[in-house]
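As you look at this complex, bear in mind that one protein chain is not there, while each of the others sits in place.
Take a look at chain A:
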Amino acid sequence: MRAPAPTRPQWPRRPVDPNRGGLPWVLPAVLVVLGVVGWPLVVAVRESLFQSSLVVPDDRTFVGIETVASVFSSSTWWSAVAVTLALVVVAVALQLVLAAAFATALRRLTHGTRWLQVLLLVPFATLAVVTAVTWRDGLTAGFAPAWFGYDVDSRSASMAAVVAAEVWRGTGITTVILLAGLARVPSSLREAAVADGATAWQRVWRVTRPAAAPAIAVAVVYRSLDALRALEAPLMADAAAPRTVSTLVWDTTFETFEVGLGAALSLGLLLLAVLVGVALAVTSRMRRTL
């Protein structure tokens, strides 16, 4: 007698519900994100409710939202916000103009484009603190004062160094993003514009800009948020330079060791980043519908 051949069990086939099936698969990632982003946020919120100093362990008092409220009523905070936003606007505008020029030039090149694209990313791969120190020393003590004959102690030299470090660091990556945007502009569109007798300015503004708009929007949002949280250059700047929000957070937490206030300030910085992000998203969407 022969044993009956084992039959393969028949698993019931469940119909795939496109709205349900994914959750178990993304759950680990969601948990990791919650752990990495959510937990520090919870700790920051909790710490901001206490008045506490890292160096005086006995000194920890619950004060509720008093610290957070005091931040928003402080002139130091608002002047730091103003300085930070000014840095963002100036640095991002300069990066966009320079990167647009670089990207246009690169599109015209026929040889070595790949190498140049890699070279463009070198500043971005350099340690930010090295960039910051180099520009600071160059503009406040090194070549620049000697060439242009200005006062090395001036506040504006320190601020220019901060902007220069940020621009130097971000222009390459912005160029690469804009190049991708330019590649999206079909050459037929440009040729048609030429055939229709559009001027050079019209071709840039009416044809290239709208077609490359998504890439420009990405570049603006990315560089703005990066400039917003820039720490190295403002931190390395001479004491005379005005303080940005990130340096205020640093000074409070790691120089004064006032943890509660530091947590409140970093929540403020987070709120600022969210506001800037939302504002940019809304304006870029508006621009795209125009």
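What we mean here is this: a residue touches a chain if its C-beta (ideal position, glycine included) is under 8 Å from a C-beta of that chain, and two chains touch if they have at least 3 such contacts; residues count from 1.
In the analysis below, contacts and distances are computed from a predicted model.
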item	value
Protein name (UniProt record) of the chain left out of view, among "Heme-copper oxidase subunit III", "PadR family transcriptional regulator", "Extracellular solute-binding protein" or "Ion-translocating oxidoreductase complex subunit C"	"Extracellular solute-binding protein"
Of A:D151, A:E191 or A:E255, the residue in touch with the unshown chain	A:E255
Sites on chain A contacted by the missing partner chain, in the whole complex	51, 53-59, 61, 67, 70-71, 74-77, 248, 252, 254-258, 260-261, 265
